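Taken from a larger complex, these chains appear in their original positions, while the remainder are omitted.
Read from first to last, the chains carry the letters A, B and C; within each, the first residue is number 1.
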Amino acid sequence: MTSTTTWNVYLSGEIHTDWRETIAAACAARKLPVAFSAPVTDHEASDDCGVAILGAEPNKFWHDRKGAQLNAIRTRTLLEKADVVVVRFGEKYRQWNAAFDAGYAAALGKPLIILHGPDHAHALKEVDAAALAVAETPEQVAALLAYAVTGRLDG
Amino acid sequence: MTSTTTWNVYLSGEIHTDWRETIAAACAARKLPVAFSAPVTDHEASDDCGVAILGAEPNKFWHDRKGAQLNAIRTRTLLEKADVVVVRFGEKYRQWNAAFDAGYAAALGKPLIILHGPDHAHALKEVDAAALAVAETPEQVAALLAYAVTGRLDG
Amino acid sequence: MTSTTTWNVYLSGEIHTDWRETIAAACAARKLPVAFSAPVTDHEASDDCGVAILGAEPNKFWHDRKGAQLNAIRTRTLLEKADVVVVRFGEKYRQWNAAFDAGYAAALGKPLIILHGPDHAHALKEVDAAALAVAETPEQVAALLAYAVTGRLDG
């Protein structure tokens, strides 16, 4: 009994590799009824959007605040609309916003998939423990989504 | 005043007989605006999906856990989207996941229909008591849905 | 700024006059984007649906229970989906289910419109006090909906 509803999947976290496109392409190849959304993935825009639109701030703290709050308009709206939330932790940076999004999604009761390499397993154990799946590759995430959406396990 | 909205009906529980198809066919024959969804009904896929996608586990407990959590991505998403939840208890097996789904649906306030033979009536009394209807056959479920959706009692 | 979304309006209460059709026709004449839904308005079907579908009950109390619970599958689903709930109290009968629906809708925070003649005003004061409008005629309800949906006052 194949669900024909479109599933909304929010892809949070790391923005320096093409993991989102990999997942999207692998789902498109399977013709899955999945619509993806994501935070702003242009790092510079994400940092500077606040002052670019609302005016400059000499103090870096408020420069950052203005931008982070604009980003939250997008992030929270899309995260609330999502059926499933995927959060990827990459190799670099603190990525606290990724963990924040994971906590936010968990508190909303969204099914959560965490994607990271084995090196981060211990540091992410509290986050992983809130997830319904912990994957190591984008291909696994696509396979997970295919299974969840179609109810069938690929050949 | 006939509702024209599509009703989402989630068909939880027993996966070894064709009761879902019977209900769906009986609703299709009545041209009801009903969309059905269901958990994964391929028993083997349901057991092994976790390790098939995310890697083998030597310990059966974690083998099962990985699979059960993948199934939950599908189950909870579809159950949350459902307007009405039908849970069938068959003749065999423990079927604790069916009872779990019934409890989950009840706590979400979803209208609940339980489907089982008369032999299970006493053992299922707490579950039946949370339901708005207790049916014995898939045909009754289809008739119930027809009545709920169209507001008319057939011939 | 005219809203183009369809508004779902649930018409609860009295089932022995054609007030629902009057409202629907008056809204259709105004080409409002409103979709109506209603409980089962065939009194006999509403009383007997339970035993007709699920089997006879010698005890009238359980005969009624079976039917009332089937009706609740329809009622609660449509009431939850509604943007606005209208409840009409007619001249006859106890109409406790109408008042029950009004309380249910109020607790869900649905905008509530109560429709009744002036004779019932005192007896309905607690119900009216939970409403955003108290109308005396179906035409007033249609005018209210037109105003709420289009944001414009006719004529």
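What we mean here is this: a contact is a pair of C-beta atoms (placed from the backbone, for glycine too) under 8 Å apart; a residue touches a chain by one contact, two chains touch by 3 or more.
Treat the numbers as computed from the prediction; the structure is a model and nothing was measured.
J.: Total copies in the full assembly, please; the file places 3 of them.
T.: Of the complex's copies, 3 are shown; altogether there are 8.
As a working rule, only the chains that are shown with their structure count from here on.
J.: Considering chain A as a copy of chain B, what rotation angle in degrees (nearest 5) results from a C-alpha superposition of the former onto the latter?
T.: 90
J.: Can you check how far apart chain A and chain C are, centre to centre, with Cα atoms defining each centre and the answer in Å?
T.: Roughly 42 Å, centre to centre.
J.: So, what's the distance in Å between the C-alpha centres of chain C and chain B?
T.: Here the centre of chain C sits 30 Å away from the centre of chain B.
J.: Counting only residues that touch at least 2 other chains, which ones in chain C make the list?
T.: Touching at least two other chains: none.
J.: For chain C, which residues count as touching chain B in their complex?
T.: It is residues 8, 11, 20, 24, 35-42, 45, 48-50, 52-54, 66, 69-70, 72-74, 76-78, 81 of chain C that touch chain B.
J.: Which of the residues in chain B come into contact with chain C in the complex?
T.: Contacts found on chain B: 1, 3-5, 7, 83-84, 111, 113, 132-136, 140, 143-144, 147-149, 151-153.
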